[in-house]
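Before anything else, here's the structure in question.
Removed: one protein chain of the complex. Kept in place: all other protein chains.
When the chains are written out, they are named A and B in that same order, and each has its own residue count from 1.
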Amino acid sequence: MSEPLLRVENLTMHYTTRAGDVKAVDDVSFTLAQGDSLGLVGESGCGKTSVALTLLRLMPDNAKILRGKVWLGDTELLSLPYEEMRKIRWNRISMIFQAAMNSLNPVYRVGDQIIEALNTHIGVMSIDQARQRVAELFELVGLDPALMDRYPHEFSGGMRQRAVIAMALSCNPDLIIADEPTTALDVIVQDRVLRQLEEVQAKLGMSMIYISHDIAVIAEVSNRIGVMYAGQMAEIADSIEIFERPLHPYTFALMGSFPSIKGKKHALEPLPGEPPNLISPPSGCRFHPRCSRATEQCKNEVPIFRDYGNNHFAACWHPLEV
Amino acid sequence: MRNYLIKRLAQNVLTFFLFLTIVYFVMDAQPGDFADIYLSNPRLTAEQRQALRASMGLDQPVYVRYVLWLRDFFQGDLGISFSNYPRPVLDVIAERAPRTLTLFLTSTLVSFYLGFSAGKVLAWRRGGLLEYVATVGGVTLYTVFTPWFGLMMIWIFAYSLRLFPLGKFVDPVLWQSAPVDANYVFVRMLLTALISSVLLFIWLLATQKLDPITKRRTRWIGYIVLLAGIVGYWAFFTSGAAIYALDILRHLILPVMTLALISFAGTMLLTRNSMLETLREDYILTAHAKGLPEKVVRDRHAARNAMLPVVTSLVFALAFALDGGVITETIFSWPGMGLTLLNAAQLEDIPMVIGGLVFTGTLALTAHLAADILYAYLDPRIRYS
Partner (left out) sequence: MAEKMDLVPSQRSPAGEAAARSTILQTPLWKVRLQLAWRGFKSNAALFAENKIGLIGLAVIVMFALMAAAYPILINTVWDPNIYDPIIGYDFTQVEQPAPPSPAHLLGTDPLGRDVLSQLMYSAASEFALGVVAALVTVIVATTVGAVSAYFGGAIDTIFMRLADIIIMMPFVTVLIVLSVLFEIRMLHLALIIGILAGFGGDAIVIKSQALTIKVRAYIEAARIAGGSDAHIIFRHIVPNLLPISFLYMMFTVTSAIFSEAVLSFFGLLNIRMSWGLMIHTTSTAGYLLDLQKWWLIFPASIAITMLCAAFYLVGRALDEVVNPRLRKR
C-alpha cells in the first residue's frame, strides 16, 4: 500500500467562548489514501467543519489546538510556520465552503479571482496563459468560458457553486475538502453538481473529503465514510462495509433515520435525546446518554478507537457485531 | 449604471430646486425686510417709502417675488453685496470660490485617504492599546474646538517652528510685482489637478489588462510622463506663474493639515466599523484559504468592499468638511467663501450671506453627485445591472 496522503492523529481542538471552552474536536484520528474520497457525516455541530478548518489552519482566533498532528505526505502541518502553510493552502489542499454563493468577492470578476489564485501559487504567467487555464477549468465544471469576465452577482446559485469548484481546482491540489457543497441548492442542481464533482474526481484523480449531514449524498460520492458524533470520530470504514456492517450504535441509528425508496416500508426511528452540550460534554463515551446499549463502562471510560479488520475502525465498548 | 446615474441626476436637480425654495422662504421669513435698511432715514415721507418699496418689488405677494428671485438667480443676478458695495454678489463669489475649492478638495482627499488607511489597519488588529488610543485620539480630534485647534497649529508650526506662514494665502511682498493675479494661478492649479486626475484614471483603466510585471513598468512610465507634462506646463506655459503657485502651495499646507486632521477621524471610525462587518463575510475566509498574503486579503478583498458604505456616507463628511472649512478659513485668514460668508454675517450683509449659502449648497450637491458616481463605479452590482 502506498503512503497515505493525509494522516490525522489525535487532533484535539477547543474554542474559547464567554460561556466556557467548547470541546469541538476531541481526539480525532483518520487516514486518507491517495485518490480516496472520504465522507465525513454527522449531526450539525459535531465538529466536521472544525476538523476541516483545522486542516487548513483557518480556525477563528478563539480556537486552540491542544494536541495532535496532521501529516500531509511527510509534512506536519500544525507545526509549520505561517508562510509555509500559506504555500500549502490551495496549492495542495483547497476547500469549497458551505453556502459557496458568498465565497466569491462581489467586486471582482470571477475569472480574475481564479487568476489571483493561480498567480499566487503557480507563479506569474502571462494574461493569455492564465485565461486559457481558467477557460479549461470552466469547461471542466460545465460552465461557459465566456462567463469568466462576469461578476458573481450575474451568476445563478448553481453556476456560482460550479465556479467555486473550478476555483478550488485551479492549482491542481492533492486534496479538496468540500463542506456541504450542495446544501444551499435545490435538488436538481444538487444532483448536477454532485455528478460534476464525481466526474472531476474521476478525471483528475485527486482525493476528496466530503462533509455533509446528509448520509444519502455521502453514500453516493464517497468510497470511505467517517461518522462523527459530538466532536469525536465514532466509526470509519469503506462505504459498503459501513452500510453492511455498522459497528457503532450511532451509525446504525443514522442509517435508520433516512427513508428509502426501495425495500420495505418501516417507521422512521428518530434518535432519542438531543445533541450534547460541548462545553460540558457527557463523561466517557459522549453518546452514552442516548444509547440503548450503554453500560457503566460507557459512562466512565472513553472508548478506544479500535481496528476491526478490513480498514474498519470504531470507538465503542459494545459494538453491534459483538 | 446609466439608469442609476440619470435617476440620481434628476433627484439632485429636484433637490436643488427644493433647496432654493427653502432658502428663499427662510430669507423671506426674517422679521422686517431689505427695505428697512434703506428706509431708516426718518426724513422720508410716507409716499416716498411706498415708492421705494414698490421699486424694490416689495409690495408684490410672496409667490411673485419668489418667481422673480428664481428668474434673477438663473440669470446670474444674486443681488449686490452691502458690505462690498457696489460689487455684485456673483462677482465676489467668482473671485473667492477657487480658493475655497482648492482648500476643500485638497483637504477632503487627504482626510479621506488618511482616515481610510487608518481605519483599515485599526480593524485588522482588534483590541489592545492601539484601538483605545486611536479611538479616543480620533474622537478628540473630531470633536476638538476647531478654532482653538487651528490656533494651536499656527502656534506650533508657524510661530514656534516657523515652518509655514502665519496665515493668508499669499506672501504680499512676493506678489507685489507679480504679472498675474491670484485667481489666474488658482484656476490653473485647479485645472491641472483635475485634468491630471482624469488622465491618471484613464491610464490606469487602459493598463488594467496587462500581466503584473509589464503592468508595473508601463504604469510607471505613464506616471513619469504625466509628471514631466505638469512640470513642463508650469515652467513654460504660464508666464512665470510657477513661483506664485508654489507660494500658494506653501500657504495651503497648514490649513489643509488642520482641516484634514479634524475630519479624518470620522472616516477612520466608519471604515473600521465597515471593515469589521466585511471581515465576517465568507469571501474573506475563502481569500485566506486561497493562501493569499495578509495584506492582500486586507486591502484587495476586505477594504475594497468595506469602502462602499464609507463612500455612501461621504455626504456627512462633506458637510462636516465645509463647516470646518469656514472655521479654518477664518483662523488662517484664507480669503475664500467661508471667510466671506462669516464677514458678511457679522456685517449683516444679507445678499452676500444668501449668496454664500447658495454657493455652499451647490458645492455640497455637486460633491454629493460625485460621490454617487464614484459609488456606482466601485460597486459592480450597480455598474452592471
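Simple rule for what comes next: a residue touches a chain if its C-beta (ideal position, glycine included) is under 8 Å from a C-beta of that chain, and two chains touch if they have at least 3 such contacts.
Computed from a predicted model, the values in this text were never measured in an experiment.
Here the missing chain is touched by one residue of B:76, B:147, B:232 or B:293, and it is B:147. Only one of B:267, B:286, B:305 or B:360 touches the absent chain when the whole complex is considered: B:360.
Residues 14-15, 18-19, 22, 26-27, 29-31, 126-127, 132, 135-136, 139-140, 142-148, 151, 154-155, 159, 269, 273, 276-277, 280, 315-316, 318-320, 322-323, 326-327, 330, 341-342, 344-346, 348, 350, 353-354, 356-357, 360-361, 364-365, 368 of chain B touch the missing chain (whole complex, contact as defined above).
One rule holds for everything that comes next: only the chains that are shown with their structure count from here on.
Those residues of chain B lying in contact with chain A across their complex are 209-213, 281-283, 285-293, 301, 304-305, 378-381, 384-385. Note for the complex: chain A touches chain B at residues 56, 58, 86-91, 94-95, 97, 99-100, 102-107, 116-117, 119-121, 124-127, 130, 150-151, 153-154, 164, 167.
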